[in-house]
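As you look at this complex, bear in mind that one protein chain is not there, while each of the others sits in place.
Moving on, here comes chain A:
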Amino acid sequence: MGLLTKKDQALILDPLADNNPITIQVLGICSALAITAELKASIVMGISVLFVLGVGNVVISLIRNIIPSKIRIIVQLVVVATLVIIVDQVLKAFAYELSKTLAVFVGLIITNCIIMGRFEAFALGNGPWKSFLDGIGNSLGYAVILIIVGFFRELLGSGTLLGFQVLGDPVAKTGLYALGYENNGFMVLSPMALIVVGIIIWVQRSRNKDLIED
């Protein structure tokens, strides 16, 4: 491959599975619990983080040599907050509907530990291109887990996917509901997100013994 070397590919692919930010590094759990009750919110959050982490990593990487190490965490916070606010304002002016959907996430993105974690662990020590790939990889890894969790919670909790009633109408008792199936209301509550993430971790570690810690 011309564009991406082996190492570059690893930067994108590793976080998707064996070095996943949520299931392996256990970062960004808070937002994974908060917003995965429906699939659409998970996807939107995934895209938002993709943008902020991709751009933020590049910015931090570009100024990494002039950041005073004493205040580097503050500098990182300022970069994230600025990016998020600018995006929010631009959306409000040109894509108002979308900005309303995103309103809840703005605060959650700023406090997402994955973003600070990647700035600190990667962007401060690597060039802009590598940092960009790392940002994309990690946010994709984050998004994949969010989407899996969101899929199961929305399907089992509300019987819908992206708002469409895929299992039939629970009130009119059509589809699966005609057979006596009931939505599991517990799935829409936050603790179930933790349990679903736990199951993903379990599956992942039992398939790859290297990931098991002693």
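Keep in mind that, in the parts below, a residue touches a chain if its C-beta (ideal position, glycine included) is under 8 Å from a C-beta of that chain, and two chains touch if they have at least 3 such contacts; residues count from 1.
Criterion: contacts and distances are computed from a predicted model.
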{"item": "Among \"Carbon-phosphorus lyase complex subunit PhnI\", \"Oligopeptide transport system permease protein OppC\", \"Na(+)-translocating NADH-quinone reductase subunit C\" or \"ABC transporter ATP-binding protein\", UniProt-listed name of the chain not shown", "value": "\"Na(+)-translocating NADH-quinone reductase subunit C\""}
{"item": "Chain A, residues in touch with the chain not shown (by the definition above)", "value": "34-38, 41, 65-71, 74-75, 78, 82, 85-86, 89-90, 92-94, 96, 103-104, 107, 153-154, 157-158, 163, 171, 185, 188-189"}
